[in-house]
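One structure, as structure tokens, below. Some questions next.
The complex appears here without one of its protein chains, the remainder shown in place.
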Amino acid sequence: MRGVTGAFHELDTTVAAIEDLKKKRLGDVTVYSPTIRHELDHAIDAPVSVVRRFTLVGGLLGVSFGYWIAIWSSNYWPLVVGGKAFASWIPYTIIGFEVMVLVGALSTVAGMFINSRIPRLTTTTGYDARFSGGYFGIFIACDAAKADQAEALLRQHGAAEVRREA
Amino acid sequence: MTTEAGTGVKRREFLKILGATGATTAVVGCSSEKVGKLIPYVTSPDNTVPGVSQYYATSCRECAAACGVLAEVRDGRPIKLEGNPEHPLNRGAICATGLAGIQGLYNPDRYRSPMVREGNALKPTTWDKAYELLAQKLGEVKSKGQAGNVVFVNQHETGTFPGFLDQWLKEQGMPAHLSVDSTAPIATIAANQKAYGTAWPALNFSAAKLVVSFGADFLDGWGHSVPQQLDWADARSKLDVAPRLIYIGARRSLTGLNADQWIAAKAGSEMAICAALAGTGSAAAAAEAANVPVATIEALVKAVADAGNGIMALCGVTGNDAVECGVMVAEINKKGGAVGTTINTAKAHGSYTGLASYADLAAAVKNMDAGTVPLAFVRGANPAHTMPKSAGFAAAFAKVAFKVSFSSMPDETAQMADLVLPDNHWLESWGDAVGENGQISLQQPTLDPVFDTRSTSDVLIDLAKKDQALAAKYNVADFRTWYISKFPGGASGFATALTKASVAGAPLVATTTRTLAATATPVAEGAGDFFVQVYPSPTLGDGAGANKPWLQELPDPVTKIAWQSWIEVHPSTAKKLGIKEGAHLTIETAAGKVTAPAYIYMGVRADTVGIALGQGHTAYGRFAQNIGVNAYDLVSHGWDSAGGLAIGSVKGKVTVSADSSPLVTTEGSARQHGRGIAQAMTLAALLGQEAEDEHGHHNIPGLPSQDFRTGLKAPIAADAQGEYANPLAKDKGMYDAGHSSKMESRRWAMTIDLARCTGCSACVTACYSENNIPTVGAPYQGRALSPVTWDERPGANIIKGREMAWLRIERYYEGNENTENEFSPDFETRFVAMMCQHCGNAPCEPVCPVYATYHSPDGLNVQVYNRCVGTRYCSNNCPYKVRYFNWFGYGEPERRQYAWPEPMHWGLNPDVTVRGKGVMEKCSFCVQRIREAEHRARAEDRDLNPDEFTVACAQACASRAIIFGDAADENWTVSKLAYDRRAYHVFEELNAYTAVVYLKKVNYPAPAAPATA
Partner (left out) sequence: MASVAHPVREGIRGPNIASADVQLPAVRDYEQVDRDIIATLGFTKKWFLGLSVAVLAMLIGASSWIYQIYWGLGQAGYEPPVMWGNYIITFVFWVGIGHAGTLISAILYLFRAGFRTSIYRAAEAMTVFAVMTAGLFPIIHIGRPWKFFWLIPYPNWRLLWPNFKSPLVWDVFAISTYLTISTTFLFIGLIPDIAVLRDKETNPMRKRILSILSLGWRNSDREWRHFAKAYLFLAAFSTPLVLSVHSVVSFDFAMALTPGWHASIFPPYFVAGAIFSGFAMVWTIAIPMRKWFKLEHYITLNHLDATAKVVLFTSLVVGSAYLIEFFIAWYSSVRAEQEFFWNRVFGQWWWAAWTLLLCNMAMPMSLWSQKLRRNPTWLFILSLFINLGMWFERFVIVVPSLSHEFEPWQWGHYTVSWVDMSFLVGSFGWFFMWFLLFVKQLPVMAIAELKEIVAPRMKHGHGHGHDHHHAGGHE
């Protein structure tokens, strides 16, 4: 994918650059940051993550399976212990709860993986090793025509380094 | 009694076939040589169906009483002994010693062939060689004209064999044999003969109002325990009109613990008390001699007088004046006119006919010592262990030119012999026994000899055949043919007699009768400030039982100690001398000294120490060797005027040593702490004259009592926790009332009558036998103390509480809280049998993660060994603590903890799994018997008959205290007893709704309570 990458050393300049780029609409902007900064979140202003849906569905599936396996197996193989009901609902809540947590949490992780496209083992255009260290990065996916414009903009905002990705 | 009636049907069935099978058993049996691995019969012998038991009626020879037993034989191997319900003597009951006969038969340490001495060791040889050698020796002796000096010592037994033996000896020109029994109450027998003209009159407890026992332990070894216990328990079950028991003696034995009053008379003071009772002596003098309050003696005199002809005075005294004392005691009965009522001379017991006294044996030993005995035979008896050291048997026996032993166990005496001709076990041989006078019960083999042994009777015949002079006389194949030929009615008569438990008749050859009389050789009382009470162990006797792990593992009914010797001291004495439990004490008497750990017991006088016989074997096999001490070492070589060994009234010094060892006991706390486990009610309460005591329905203060019967109405008790019949469960399977198995309509339950139970513990051994319970106390069965060293103390596992007894007898004391400060004879003992209670709401069930224990539709708390993973949570949650865990591979032959060394595993019950390492086990209510009965009923297309069968413990119980059955069906006895007014459940307040119902013990006021008190 073609585009331009800019590495910034300061947070505020990065933020400014992002806001400016969004106005210019030169292309999709990807922001790389060593850590989470709410300033960036504000600047990017992305929709709320859909991971929570995975969590909800997973949790519901889990709790129902937990109850089901306990109740079904007790009735399927009826054995009286301690004069209690074959299927004793109250204690089975524990099973239901634990399975809810298990499935819910795992599907949350699955949701995160799917949505953020990991695991991915190929190198990514526009990524630079510094972005996990002390630098913030901005990558604008655009064709050569818009590239000059983007490059200029990044430099103007004080990018420590700008690179053409081909 | 219900159990007999119930089993009757089944019994008659097989008793029919016995006549036929008797002859074929020899074919069926198989011996160790032949058996490599288990292969089903290609053509099975007559009347054998693989997997189906046959029952052979025979006679128990473990003691002189000779009860009738049924040997359960499975595929040619006896696996269990049961009392013969049709035998007039034991009426279906059996004692622990009898049950353990199986372990005598399959004992791994038995001689496996004849043995001959080469240098210092006995080497195996062949029967031909052995015969040759012995025939030659016999020849020499006879040619030298020394036959008259030959000694033949035989373990006392009744029946034809002793006579047959005497006949044989006579023909060899040898004197009649000595029929010895070191535990026989010789003084009492002599006194009986003097007073009643018979050795052993029947004791009719039902006619008695008051039983006064002068150290006569009629419930633990004195006389014939089983029949005595049967009659005693039946009499006691009359509750308010039951006979009362006063026990007089320095130590409270098992019989003493069952007494309503203990008069702790100083040893040797019995004569004075008798004098007071006879009116020839003053109460004051008696009290002085006995060191008890005068008031007590006066009350005793009054009580005896009041009893009239309901008095039964029994004497078990052993001492210099034992015979005189016995006669005086008999006088009490005569004076009360009790002869004919409580003392039934018409129905006398023949088991002591021909008994030789200790003095007779001593005389023989003297001759041996003089070196005049060229040849000595010993059979069964083990004088090297059962005679006091001071008798010098070992030295004397060593001087005998040629010593022959017929013992089948390598006991101390046999180990000294020059030639061992191992006898068959009684389950391998033919014979007969005298029960009640005029009655004989036959004895038949139940399998081919396990080892290369021969029954002595056959050996005698074989030897006679080798002698031209006698060959003609003994022109028979073996003893059996000889016996049948002589038997009234011949073969057919014999065949019919075999099917009977007991028939009218007499031994075919009478044995030489002896009168028990000798010039008394009094024992010096000796120095020392303690009286030493030496008594035969209720479980091991004089030591004959010590080679059977079941008997070693069975805790002594009084002290609850197993696999060990102990010395009993009174708490106050212990406090005075600073003796802690387990501290090593040394008793030193004129005769010798022994050292054993102390057991603090409030049932001995403060001036008395008690020690049991039975242990201290230096030979006699892996289970007996090097365990405990031999208390005979304390006994002096002297006898009373009947020639009975004078054990009683010996004094000795007691010294405390610094070192100590833990007691091998199954006892946790001897007090109930008000938990209401063994409950009792006073006679007054029984008669409704007073309210029930605090052990009534409120076991634990603050908790309401439940209606425990709920647990007996239905297999599963529905309670506050919810109804098991969950509406969501469409199919309740076998729990549906409508299910074809009809299981849901049953509730297997049990009642245990504490008023009957004497604590004899036969039920425990019966359970071991029926359910393949491993014994864990053998010295080699311990755990590793480090990666290389092992805990090789006898009973190491039991010290760690790892005994496996599914059924245990708990012995709780009541009263006498201040006993370590002052001696008091007034305490009460309660015996309670505790096994899985098969709770309706079993706490153990819901906690098992894998359903290894669950509730069967017929109310059993089932344990599935194969499913068990061994979390042991069930045991933690069991309030009764009746679940047992397999800590080691007791069933794995390659492990040192293996409980059934070859060929002992032949005695295992094939109907019951041998549990593997790491699984939990517990009482199953003999589920294999339940299912067997159900299958039999189904095969015969009928319902179970009430009391049709019973469980092993109930079957053995001579007190008839345990009744088993279906509580949901009112036709079963158990369902009637469960609603008795004495009925209660243990830990009722836990809402477990148990299936075991206990009937309260009844406590009677002390019969000889001082008027002032």
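Letters A and B mark the chains as written, and numbering starts fresh at 1 in each.
As a convention for this text, a residue touches a chain if its C-beta (ideal position, glycine included) is under 8 Å from a C-beta of that chain, and two chains touch if they have at least 3 such contacts.
Treat the numbers as computed from the prediction; the structure is a model and nothing was measured.
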{"item": "Contact partner of the left-out chain, one of B:Phe888, B:Trp906 or B:Tyr1004", "value": "B:Phe888"}
{"item": "Contact with the hidden chain (one of B:Ser237, B:Asn877 or B:Thr913)", "value": "B:Asn877"}
{"item": "Interface with the unshown chain - residue positions in subunit B", "value": "667-669, 671-675, 677, 700-703, 783-787, 797, 800-802, 808, 810, 812, 834, 843, 846-851, 867-873, 875-877, 879-881, 884-889, 895, 897, 916-920, 987, 990"}
{"item": "For subunit A, residues in touch with the removed chain", "value": "9-13, 30-41, 44, 46, 48-49, 51-52, 55, 59, 66, 69-70, 73-74, 76-77, 79, 81-82, 84, 88, 91-92, 94-95, 97-99, 101-102, 104-106, 108-109, 111-113, 115-122, 124, 127, 129-134, 137, 158"}
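Quick note on the criterion: only the chains that are shown with their structure count from here on.
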{"item": "For subunit A paired with subunit B, centre-to-centre distance based on mean C-alpha positions, whole Å", "value": "80"}
{"item": "Parts of subunit B lying in touch with subunit A, wherever the complex brings them together", "value": "716-719, 721-724, 726, 728-733, 735, 840-843, 845-846, 848, 851, 853-855, 857, 993"}
{"item": "Interface residues, subunit A side, partner subunit B - complex", "value": "71, 75, 78-88"}
